[in-house]
Structures are given as C-alpha cells and as structure tokens.
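With one protein chain removed, the remaining protein chains of the complex are shown where they sit.
Here is chain A:
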Amino acid sequence: MTAPLDIEGPAAPPRSNGELVFAEPWESRAFGMAVALHEAGAFAWPRFQAALIARIAAWQAAPADEPWDYYRQWLGALEDVLARGGAVLPGEVAERARALAGRPAGHDHPAGHGHDHPAGHDHAGGHDHPAGHGHGHPH
C-alpha cells in the first residue's frame, strides 16, 4: 500500500489518541458507510466480514493483479454485500463512477487516472461531504 503520508514513522502527524487511521479520504468514507449501513440494519456484521475475507482471499490467490490495499478490499466487500442484497448493483457503481470521472476539468479528480487525493488534503476532520456531493473538491 502506497500511503501518501508517513503513517508509522517519526514524520507521522501528531495524534493525541493514536495515529492517523485513514490514509485517504475515500478510505474513511468506505469505512464509515459500512458501519453506518450495519448500524441502520442493512446487514449483519458477520456478513460483511465474510465478504471481506473472501475478497482478501481472492487477492491473495492472485496478488500480482493489483498492489495490496486493505481498503480496496474493504470497498469491494461492501459492494459485494450490497449487490447480494440487491441494494446497489455493481454495474450501477461503475456507471456512476464513470459519470463522475467525466466531470468537467478542474472540478475534481483528473478523469481516468486512477488518481487519489494528495497528502494532507482533507484528513483533519471537519471535512466537506454534503449529501450527494463530491469528496473534498475545492469550493
């Protein structure tokens, strides 16, 4: 996993109560969505856990396909659980993501680069994620 921040080392941002837990804003959204859905009764936690184990096992069976990234597996597991329950189908996620990628230049992420947020972009809490809006783009 290529985290943009030095999470463990001496350059790690100071935290009064442990380390920075998410390397990228999307990781925190993926985490928060899974827990929020569970708390709202969308699925029992062991179902998510089983999906996560399956995703990780699949990665380990063919690790050359992509670098190890825990929250990628987490996100995949969340999509799997939601797809199985019929709440959100995988094709829908891909379609919406493609639409987001095609946003006008300068709006947010450069389209199609598989690009993530730069270091220190928006970790500090008090971030900006209004409903149905984007992640951390400049307002």
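In this section, a contact is a pair of C-beta atoms (placed from the backbone, for glycine too) under 8 Å apart; a residue touches a chain by one contact, two chains touch by 3 or more; residues count from 1.
The rule we apply is simple: contacts and distances are computed from a predicted model.
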Handout entry: Complex member absent from the view - protein name from UniProt, among "Metal-dependent hydrolase", "Sarcosine oxidase subunit delta", "3-oxoacyl-[acyl-carrier-protein] reductase" or "nitrile hydratase"
Key = "nitrile hydratase"
Exercise for the section: Spell out the interface residues on chain A facing the chain that's missing from view. Expected result: 1, 3, 7-8, 15-26, 28-33, 35-40, 42, 45-46, 49, 52-53, 56-58, 60, 63, 65-66, 68-72, 75-76, 78-79, 82, 87-88, 90, 92-101, 109, 112-117, 125, 127, 129-132, 134-135
